[in-house]
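For this depiction, one protein chain was excluded, whereas all remaining protein chains were kept in their positions.
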Amino acid sequence: MVESVEGHRLKLLEYEAKEYFRRHGIPTPQGRMVTTPREARDYTAELGKPVVIKVQLPVGGRGKAGGVRFADTPEEAAEAADALLGMRIKGLTVEKLYVEEKLSIVNEIYLGVTVDRRNKAYVVLASSEGGMDIEEVAAKTPERIVRHLVDPINGLRSYHANLVAKRLGYGGRKMLQFAAVIESLCELALEMDAELTEINPLAEVGDGFTAADARLNVDNNALFRHRELEERLLESYRGELTEREMEAKSQGLTYVELDGNIGIIGNGAGLTMATLDTVMLQGGRAANFLDLGGGATPERIGEAAKFVLGDERTRALFVNVLGGITRCDHAAEGIVAARRELGVEKPIVVRMMGTNEEEGRKILNEAGVETLGSMEEAAKLAVKLAEAS
Amino acid sequence: MVESVEGHRLKLLEYEAKEYFRRHGIPTPQGRMVTTPREARDYTAELGKPVVIKVQLPVGGRGKAGGVRFADTPEEAAEAADALLGMRIKGLTVEKLYVEEKLSIVNEIYLGVTVDRRNKAYVVLASSEGGMDIEEVAAKTPERIVRHLVDPINGLRSYHANLVAKRLGYGGRKMLQFAAVIESLCELALEMDAELTEINPLAEVGDGFTAADARLNVDNNALFRHRELEERLLESYRGELTEREMEAKSQGLTYVELDGNIGIIGNGAGLTMATLDTVMLQGGRAANFLDLGGGATPERIGEAAKFVLGDERTRALFVNVLGGITRCDHAAEGIVAARRELGVEKPIVVRMMGTNEEEGRKILNEAGVETLGSMEEAAKLAVKLAEAS
Amino acid sequence: MTRFIDKDTRVLVQGITGSQGAFHTRLMREYGTRVVAGTVPGRGGQTIEGLPVYDTVVEAKESHGVDASIIFVPAPYALDAALESVEEGIDPVVVITEGMPVRDSVELMARARLSGTTVVGPNTPGLIKAGECKMGIMPAQVFKKGEVGVISRSGTLFYEIAAHITRVGLGQSTCVGLGGDPVVGLDYVNVLRWFEEDPETEAVALIGEIGGDAEERAAAFIGDGGFTKPVAAYVAGRAAVPGKRMGHAGAIIQGSSGTAESKMNALRDAGVDVGELPGQVAESLKELL
Partner (left out) sequence: MTRFIDKDTRVLVQGITGSQGAFHTRLMREYGTRVVAGTVPGRGGQTIEGLPVYDTVVEAKESHGVDASIIFVPAPYALDAALESVEEGIDPVVVITEGMPVRDSVELMARARLSGTTVVGPNTPGLIKAGECKMGIMPAQVFKKGEVGVISRSGTLFYEIAAHITRVGLGQSTCVGLGGDPVVGLDYVNVLRWFEEDPETEAVALIGEIGGDAEERAAAFIGDGGFTKPVAAYVAGRAAVPGKRMGHAGAIIQGSSGTAESKMNALRDAGVDVGELPGQVAESLKELL
């Protein structure tokens, strides 16, 4: 039901997302990002009311992990901040906190905007089940989710927003207030190329609504329109990517770490996935997914091979190249160079087919690297070699 | 050919328009608005190059009126500014100047964006006849104007702009530079609700293009989207409206001053125009056009009557009311009250028909004001009375 | 377009709780118009003039069935109100609202064209099928069911001429106010095409004014044989001064274009009987019929 675009995005932290919310007129509680207990105390004193203090990390589930605390006084806020800072959650150290006024919440709503792949349009999702994960609501009580597809030509108009608010049971002034939030969030989503923007929960308070939490994931491919976020990109992967994945990112490699022992390099996402599958069917377990993409140079391929061979878990390397734009001889050169530079003795199996296949095989065979024409057989060999080494 | 929307707009001065141009990335020469010879001298010194100094007035033809001067040195700039400030052009006193770097112009282009009524769309107009009035070009050499209608759904795209630039004879890098200006100007026009925005001339200089002049007329009806301009509205009428028209504006009256001696008040633009025509056909000359609009209250009508009767040129007043939303008795009350308050003895002829006609006639007849049912006869009487008084 | 409106047309009033909306809803119903509901966002559930008010057009349509809509919404909200009806397939959409930004009108007309919706206005007195259905703010008393179709850019001048037509013993079939704004949904030619097919219309009164070239285009259409029934016309603004806006945003003479003379001459050349005074239109029609 809530099938949306994911995978390709810069995830902003709550305090950053809320800054964008404010610029787009979405009501948010008063709050400030702090990095020391002293700042937490001072800001709480400035606010003069009870606060909630939330860790700022690019991972979910902070509540369950103890990353949210309440404080009634500046001193309590300082204590809470002291306890939270330096905490480890999902492998990450807490360095930033968000201190925010504590709300008197009447009701909690879910509100999100994302892209509906099937309908090729942005979609507004709203649910009375605020605070819950929307995927969970979609699975358990899909009737509690109101969906509105945004016509890409006409856009989201006030009356569309009114209808969504209406369907969630709001009338009168509350309907108009809720609709205004929907309109602003949708405007934000489009302007910021958000793959997902979410207010969960959107808190209904005495005199309106306010964003108690905020999520804003920006389409990586659109960062040329949002230069101010480009430098935030690598940081946003913290927590989501493993250390090796982070390193691969910084080298520009499309790499996913897996838990096996056979290093996999392929050209093209589909072929590389199929390579993993084939290794799995042969009883092996891949250590990674590494897609060279199209038209890689010998240097690029060498870097990739070095990166995978350098993984101590890798017992054997399986390179699967279907020569098209990528040339088999280039792949061969890269592999041979990587092997020479690293001086490793790990077994390498190369399957190649297509453009300059003969030249490639020749280079590899001369260097003593096995080449095969069949993907299945190459996988079988790689599994055997990994087990043996 | 260049039929566009006019009549309903806030005209910004060159220096103000250029500020908007800059915000939208349209290249403009370096320049600054000054109000004293000293500022002119200092800025010229700061620039360190020859300048052009232009009077800033909401009227056209300043060049012919001597409102543009050149200066090579700060001292010359101060002298020029001294000569220009306080000058009277078309009844207005020069209070502001724009000091701008003098350009080495290779070629002058006309570029404008306005609304095409017939096609119900914004239209980009470009012409190789830069510096000339576009209406004149349209009349004399229409083939020199390139028109591009902006599809309201698809918008102006880079390739549309490229084609316009192409049709004006530009290729390569110059085409791309010119197209970028077209795109920005069109974006500005839409964002600012411009009824007309114009660069005339757009100067082709060594390394690109720059806006040597700038015009930006904003749709009055859209000022709710441009609050920052609302207070500029009245000022923008300076020069365009007569003193009496300015006063009427400030009273919220839809009033046009004419050169006759019969004051005209009607309800509805069409009817009021027809009233003027009828008076003209009867040999009379209207002193004004005053449209009450729909549903005017007695007070409103009274103010209108006082305003017209108060004009010393007015020898007779002709009020033409077709009762619909506007009630004839309200009109009568207003007229009687105005007459009483002013204590004037000028003859008044009222033609009324429609809603509460009887009540209205009764009120007027009791007050000694003549009422007629026919517009033609009422006009005839008004002309006669004006001649007699 | 097989009909504009008639006694069966179910009419929605958008902006029904405003003073204009409520007032004219009463008058339209007195005339016999089948007003079924109103909308005002945030006022859903209320009742006005005995009619239910909804937050959205969708809800009003679901509950009542709606054929046509008339809009009294303030200018800043008029575009969305009109688009809401256009999106729901309501046709025609009559925009009474004055002061709508031109950019909004441009957008509205483009979207209406995409979905084949007729928009009347903005800044129109509306339209009326005499004796059956009034969707507008015109005074009812000047109209009488009859044979003359009326097309006008202005309001009160339109009532004036309709009153003359009634006084000389004729009546009106359908009357359409095009609207006084520079960008409006209908022009003379659109309505002439419709009148050509309309069996109830035997002649047309064409009421023009200065500004634009809509009258010239109507003349060309008539001259080319596009409209074959008799036409009498009046064009306001002979006494107007170039560059001065005469009340309507669209009524302005720019340079030598848009003058009353140009329009009158074009119409005369097309065989239209053009009156010097508004009252002559009715006289001409009387002779022509």
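Which chain is which? They are A, B and C, in the order written, and residues in each are numbered from 1.
Here, a residue touches a chain if its C-beta (ideal position, glycine included) is under 8 Å from a C-beta of that chain, and two chains touch if they have at least 3 such contacts.
Being a predicted model, the structure only gives us computed values, none of them experimental.
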Report task. Write out, one label after another, the shown chains that touch the chain missing from the document. Result -> A, B
Query raised in the report: Taking the entire complex into account, which one of B:G86, B:G172, B:G343 or B:G368 touches the absent chain?
Result: B:G172
Query - Residue of A:E76, A:E195, A:E303 or A:E333 in touch with the missing chain, whole complex considered - result: A:E195
Query raised in the report: Which of A:A83, A:I105 or A:A121 touches the chain that is not shown?
Result: A:A121
Report task. Out of A:V205, A:L233 or A:M273, point to the residue that touches the absent chain in the complete complex. Result -> A:M273
Requested in this report: Just name the one of A:V106, A:L234 or A:I325 that touches the chain not displayed here.
Outcome: A:I325
Report summary line: Note that chain A touches the absent chain at residues 3-8, 115, 117-118, 120-122, 135, 139, 151-153, 190, 193, 195, 219, 221-222, 224-225, 254, 256, 258, 266-274, 276-281, 286, 289, 291, 293-295, 322-325, 353-355, 374-376
Report summary line: Even though one chain is not shown, chain B touches it at residues 153-154, 157-159, 162-163, 166, 171-173, 175-176, 179
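Criterion: only the chains that are shown with their structure count from here on.
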Requested in this report: Going by the contact definition up top, give me the pair of chains with the most C-beta pairs touching.
Outcome: B-C
Report task. Provide the C-alpha centroid distance between chain A and chain B, rounded to the nearest whole angstrom. Result -> 54
Query raised in the report: With chain centres defined as C-alpha means, what is the inter-centre distance between chain B and chain C in Å?
Result: 27
**Report entry** chain B residues counted as touching two or more neighbouring chains
**Finding:** 153
Query - Contacts with two or more other chains, residues of chain C listed in rising order - result: 111, 114
